[in-house]
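Here is the structure we will look at, set down as structure tokens.
Take a look at chain A:
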Amino acid sequence: MAEVICPENILREVDVDRILDESMIMKNKGLRLSQACAAYVNGKYELSYSFAEEGTYQLTTLRTVIDPETEVSSITEFFPYAFLYENEMRELFGVKIQMTKPDYQNKLYRIRQETPFFKKAEENA
Partner candidate 1 sequence: MSNIMNFSGTILKNLFSKPVTKNYPAEPAQYPERSRGHIENDFDQCILCGLCMRNCPTGAIVVEKNEGNWKINRFDCIQCGYCTLKCPKKCLSIVPGYQEPGPEKFEEVQHRDVPAPTPKPAAADSAAPAGENAAQAAASTGDGYPQADLSQCVFCTLCAKKCPQSALTVDRTEKKWELAKEDCIQCGLCAQNCPKKCISM
Partner candidate 2 sequence: MGKQSIIPFGPQHPVLPEPIHLDLVMEDEKILEAVPSIGFVHRGLESLVEKKDYQEMVYVIERTCGICSFMHGMGYCESIEHIMQVEVPARGRFLRTIWCEMSRIHSHLLWLGLLADAFGFESLFYQCWRMREKILDMFEMTTGGRVIFSVNKVGGVLKDMDEDQIRQILETIDWIEKELTKIKKTFLFDYTVETRLRGVGVLTKEQAHDLGAVGPFARASGVVLDLRKRGYAAYPELDFEPVTSEDGDCWARCEVRINEIFQAIDLIRQASAKIPAGDLAVEVKGNPEGEYFMRVEQPRGEAVYFSKGNGTKFLDRMRVRTPTFANIPGMLQTLKGADYADVPILILTIDPCISCTER
């Protein structure tokens, strides 16, 4: 029988200023950025950065809850391939992420509406 590893997902809330430091720690641990996404819940952005560990298949998610105006620093410095996720967050939700490289200037998705996921949430509220 094959060995099956099934660890629980870890969810940790961190302060928005700590995102860079924490992701550097993850990078040094050898973790891979599995996904990053935003959600707009009750007038606040919830950003989730999930890091996956190879071998143990553990998923550690860093969660930060911020006001729409708060600026977030990009983690592309440590995880260059995060640029797609960050561009997506900025484009669909309008999360203010600083210094993403490369910055698509809201041209990642060719959509007519600006930050559609954010506005829709606002109308509902």
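In this section, contacts are C-beta pairs under 8 Å (C-beta built on N, C-alpha and C of every residue); 3 or more make two chains touch, one makes a residue touch a chain; residues count from 1.
Criterion applied: all candidates are chains of the complex that A comes from, given by their letters.
Please read these numbers as outputs of a predicted model, since none were measured by experiment.
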{"item": "Touching partner of chain A in this complex, picked from 1 or 2", "value": "2"}
{"item": "Interface residues, chain A side, partner candidate 2 - complex", "value": "1-6, 9, 11, 30, 32-35, 37, 39-41, 46, 48, 50, 52, 54-55, 57, 59, 61, 79-81, 83-85, 102, 104, 107-111, 116-117, 120, 124"}
